[in-house]
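And then chain A:
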Amino acid sequence: MSTAAPPLPSGRGLCWFQALSGAPGLLPDGPRTVRGADARVGTEAVRVLAVVPDAGNRFRRVRHGEVGLEEAWTLAREVRRVMAADREQRARPIIALVDVSSQAYGRCEEMLGEHLACAAAADAYASARLAGHPVIALLVGGAMSGAFLAHGYQANRILALDAPGVLVHAMSKEAAARVTRRSLEALEELGERVVPMAYDVRSFARLGLLHKLITGVDADAPAAADLERVRAELAAAIADARAGARDLSSRLSSPTARSFRAASVAVRARLAEEWDAS
Partner candidate 1 sequence: MSFRTRQSFIELAARARARALLDAGTFRELLGPFERLKSPWLALQGIVPQADDGVVVARGRIDGAGAVVLAIEGAYQGGSIGEVSGAKIAGALELALRDCERGVRVRPVLVLETGGVRLQEANLGLASIAEIHAAIVALRRHVPVIGVVAGVVGCFGGMALAAALCSCLIVTRQARLGMNGPEVIEQEAGIAELDSGDGQEIWSLMGGEQRVATGLADVLVEDDCTSIAAAVRRAFAGGAPPRSEAIELFRARLAAIDPQQPPTPAELRALWGREVAR
Partner candidate 2 sequence: MEQLKFSYPARSPVARRVHVGVVGSGDLEILLEPSADQQAHVTVTTSVAGFAVVWRHVLDRFFSRFDGAAAIEINDAGATPGVVLLRLEQAAEALRE
């Protein structure tokens, strides 16, 4: 049986990381796949974190932009370092720059507890948010399944570039086609009829989970004006996050959410009604 072809690594994560922070962001004590750097958005100092591909990664199942064991634990550490540094001062915004193809699929990864590693990253981001750090996810490429749960999905606000290749889903199209034994075309057709099954970011935007879809920006080769646009959107999202609750309730309150997540809203309302015995 031939193995699946590895996903094509996107360069967008690193491209946008360097554009926003002006630095490659290699960590002194981390794998090359995790980048962290200080940047400025508006007048504020922020911390930017990204996961990027490394064809020479010592974990061979993590060479194409996946989030694997070391990536997830390092993200957790980097987020908690920001929390520790800011304990006596204003909690800095943390920007999760998201371009991740999936979690790593590997025997080693399973044995060594990748599910826990990803949980640790999600925990760190959630804890930062609860501690008052505005956590903003900026989707510039793939935001897929376990990798997105670990890196980005705990954000106060999710922003995305309106560009081809910005995809959100629980499983890559190719893997989902194999698992469900359908053709890629059949899956795409299904995504047109059933909005939550679509991959593209415009469909994702209809679900009410996205704070802002940033249009008219060149995702692959951003010009100075594109960067200014994105910085402005990040600044606005940071302010909006600071003004709001520290939980994820904003994902249920937009008009689009009330439409496409109506059942999610209804379930919560009914639970509240029935919670205490009458």
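Before moving on, here are some points about what is shown:
One rule holds for everything that comes next: a residue touches a chain if its C-beta (ideal position, glycine included) is under 8 Å from a C-beta of that chain, and two chains touch if they have at least 3 such contacts; residues count from 1.
How these were chosen: all candidates are chains of the complex that A comes from, given by their letters.
What you see is a predicted model; the values in this text were computed from it and never measured.
Here chain A touches, in this complex, candidate 1 (chosen among 1 or 2).
Residue ranges on chain A touching candidate 1, taken from their complex, read 1-4, 58-61, 69-70, 73-74, 76-77, 80, 103, 105-120, 122-124, 126-127, 130, 145-146, 148-150, 153-154, 168-171, 175-176, 178-180, 190, 193-194, 196-198, 204, 207, 209, 247-248, 251, 260-264, 266-268, 270-272, 274-275, 277.
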